[in-house]
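All protein chains but one are shown at their positions in the complex.
Moving on to subunit A:
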Amino acid sequence: MRFNEKELISLSRQPSERAAELGMRGPKKGDVVKKKLVKLVVNFLFYFRTDEEEPQGALLLEQCRVEREDSLVFSIAFLDEAERKYLFECDSQEQCQEWVDSIIKASYEFMRKNLIFYRTEIHRLTGKDPLEQYGIEDETRFQVTSGLQPVQKDN
C-alpha cells in the first residue's frame, strides 16, 4: 500500500509535547525491549532508533486500547487483539500516566466525540449551533448522529 512517506516523515519532525526515550517492545513472541525515541504527533506514535533522524515506524492511534500495565509500563493493543500488545517502559509513574492520557486524547475519534459533546451542550445552553459561525454545520464529520446519517456520496 502506498502512502505519503516523505510527508509523514516531515510530520514526525514537528515539535511535540510528548516525546521521550522509552523502552519499547513489540507484540510478537521473542520481541525484546529496546530503547527508542517515542514521539506523539497528531494521532500517530512515531518511534525512532536512537540517534536516527528518520522514524523507524509510525503507529496510527485509532481503534486501539491503551492500558496501564504496572507502575512504569503502559501498553497499546491494536486490531482488537487484546493479547498482542506493544509495551512501553517509562522512567516514572507520573511519566507513564502522562503518556497514557496523551495517547487517549490524541485519537481523532476521541476528539470528534468531544466536539460533538460541546456542540450539543452549547446548543442546549444557548439555543445556537456553535458550528454555524464557521459555516461547517453540515459537514458529515461533525454530525451528532453521524453513525446513523447517510454518508455523503457522489458517484
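What we mean here is this: a residue touches a chain if its C-beta (ideal position, glycine included) is under 8 Å from a C-beta of that chain, and two chains touch if they have at least 3 such contacts; residues count from 1.
Keep this in mind: contacts and distances are computed from a predicted model.
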- The chain dropped from view, which UniProt name applies: "COMM domain-containing protein 5", "Sesquipedalian", "Par-6 family cell polarity regulator alpha" or "Glycine cleavage system H protein"? "Sesquipedalian"
- Item | Absent chain, residues of subunit A that touch it | 1-11, 14-18, 41-44, 54-60, 62-64, 78-80, 101-102, 104-106, 108-126, 128-130, 132-147, 149-155
